[in-house]
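Here the complex is missing one protein chain, while the rest keep their positions.
A and B are the chain letters, set down in written order, and residue numbers restart from 1 in every chain.
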Amino acid sequence: MALLELNNVTKIFGGLVAVDSLSISIEKGMIYGIIGPNGAGKTTVFNCITGVYKPEKGKIIFKGKDITGFSSHKIANMGITRTFQTIRLFNEMSVAENIMSGRHFKSRQKWWHGIIHTPFYYKDERANWLKVKEYMELFGLARLAKMTAGSQPYGVQRKIEMARALATEPELLILDEPAAGLNDKERLELVDTIRKIRDMGVTILLIEHNMDLVMNITEYISVLNFGKKIAEGKPEDIQNNPVVIEAYLGKEEEDE
Amino acid sequence: MNTKNIVYYGIFLFSLIILPFFLNSDWVSVMTTFIIYSIVSLSQDIVLGRAGMFDMGHAIFFGLGAYSTAILNMVYGWPILATIPIAIILPIVASIILAAPIIHLRGDYLLVTTIGFNIVFTQALKNNVFGITGGPNGIFGVEPLKILGFVFSSQLSIYYLAFFILLLTLIVIHNLETSKPGRALHYLNLDSLASECIGINTRFYRLYSFALSAALAGLAGVVFTLQFSAVSPGAFNFIQSVLFFTIVLVGGPSSIPGVLLGTFFMFVVPEIFRQFAEARYLVFGVAMILIMIWRPKGIWPVKFGRIPNYLTKE
Partner (left out) sequence: MEIFFQQLVNGLTIGSIYALVALGYTMVYGVLKLINFAHGDLVALSAYIGLVTVMQLMGALSPVLLIIATFIITMILTSLGGLILERAAYRPLRKAPRLSAVVSALGASMIIENGIMLIWGPMPRIFPASAVPNANYNIHGVYISLMQVLVLVISFILMVALYLFVNRTKLGTAMRACAIDQDAARLMGIDVNKVIVTTFIIGSALGAVGGLFIGMYYRGIYFNMGWIYGLNAFVAAIIGGIGNIPGAMLGGMLLGIFNAFIAGYVSSSWSLALTYVLLIVIMILRPTGILGERVAEKV
């Protein structure tokens, strides 16, 4: 059984079909890529999966369960978390507090712990902060713990966002253009990090414009154009697929 | 809490304890009201500062607490002590019923709707709904609180009662800001969508902040009734809500010292300048503008980074 399955998902914005009966299937443990030209509807797909948008038609099935139309927090709690194309951190807060937000669901504190601190509270609080420490160490953020997230350089902010998403201990991690705005060194680091995350048993779905990166790390790719899937397959097949080259790769060469 | 903060709070609380011995009873009464308003402002801050919802109708919950005690005591003859649970629960229920349908509204729309609630609330009090609110003049002659034979009738005893409630409020808010629910409020305030996508039920925590702040405001309302032995609609009208709203923003949203300073600035300072009569509010308006220009985040802005020490030490 696939971990995540999209069946004929369609999303329409005021007459414009942003995603047109898209079906994909992601196996557990994979690094799956979605590529396509600008405006192809990739981010919209992510927004449908994470419950930000409700698709007009089709089904989204996660671990055999229909999650179509679920609210975002419910989907996150089921094990799907994401990063954003335009980084969305809690800018005024510290790096550690940002990552702690990912522990929200895993923390077993109840509403009354916001009023009275019981012995359980202290135990739970400590356990979760130590988890945060682990994730900070994993991403090399430990010495920045107390620093304000919003004042960090772009590459670091990307890491914080990934650490935050990972702190929820997801089964599926969705990365929306993780390499955007990174320099070459940071991009290499990112490849390592993504592999490391996958080796922790997390399935990864990503959108990326950087072709080297996509071809390098993904195991399976779907290509979108105007909301429709025009091809899918292994990276090497996609690279040689004439339809894809025409729709996307060729065009990109012209751009550059 | 680090050592510096413990020292600061220690000095602050100790000053409040010894203060009445240096003041005449008029000023003890002013300070009692200051403490009551501090509690309301701290509770307003939970919704406005922490959860970031523009609630400009907070006097409703304060008033509901005050009126619950006054009505149950004067109309139904309950002892004051027995009215306290109702004066907490009723504002909680009201806050959830009022906030639930509008909680998703964007900032300014929420602000306008809460103003609307407040005006309806005071109009209802003025029009003597159910014949129990006493109309425009309110209710007079509420009995003092009695606990185990002790009667809180002197100004000094009410001062220390108010102080006790403030202490309680400070503990609750400290517990809030170092817990999962308290952090959730900051997260959803700073980025509601990102919060949802990492699994925070933003709607639940928005209502939670309303309920918690309504409970504290209701409790402050009880002390208000005891302080004046009376309640009237004017003490809970929309202008009062504007005052609480302003206190939080002038002092520093999410910042306990900021809100306390804000209350002092907006409430005690005008009392000190009482001899300048009307002109003081004019000066006040000027001060509000200048503070916002110089310190847009308030006099004592919040500092984030409340993380345990073992995180930064190897």
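Here is the rule we go by: a residue touches a chain if its C-beta (ideal position, glycine included) is under 8 Å from a C-beta of that chain, and two chains touch if they have at least 3 such contacts.
What you see is a predicted model; the values in this text were computed from it and never measured.
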Option touching the unshown chain, where B:Val30, B:Val75, B:Ile119 or B:Val269 are the choices: B:Ile119
Residue among B:Val30, B:Val75, B:Ile89 or B:Leu105 that touches the chain left out of view: B:Leu105
Hidden partner chain, touching residue among B:Leu19, B:Val75, B:Val269 or B:Met292: B:Met292
Chain B residues that touch the omitted chain in the full complex: 54, 101-102, 105-109, 111-113, 115-117, 119-120, 123-124, 126-127, 193, 239, 242, 245-246, 249-250, 253, 278-279, 281-282, 284-289, 291-293, 296-297
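Just so we're on the same page, only the chains that are shown with their structure count from here on.
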Touching residues on chain B, where the partner in the complex is chain A: 172, 175-176, 178-184, 186-187, 190-191, 193-202, 208, 212, 304-308, 310-312
Chain B-touching residues of chain A, taken from the complex the two chains share: 50-52, 71-73, 76-77, 81-82, 84, 88-94, 96-97, 100-102, 104-105, 107, 109, 111, 113-117, 121, 125-126, 129-130, 132-133, 136, 145-146, 148, 164-165, 168
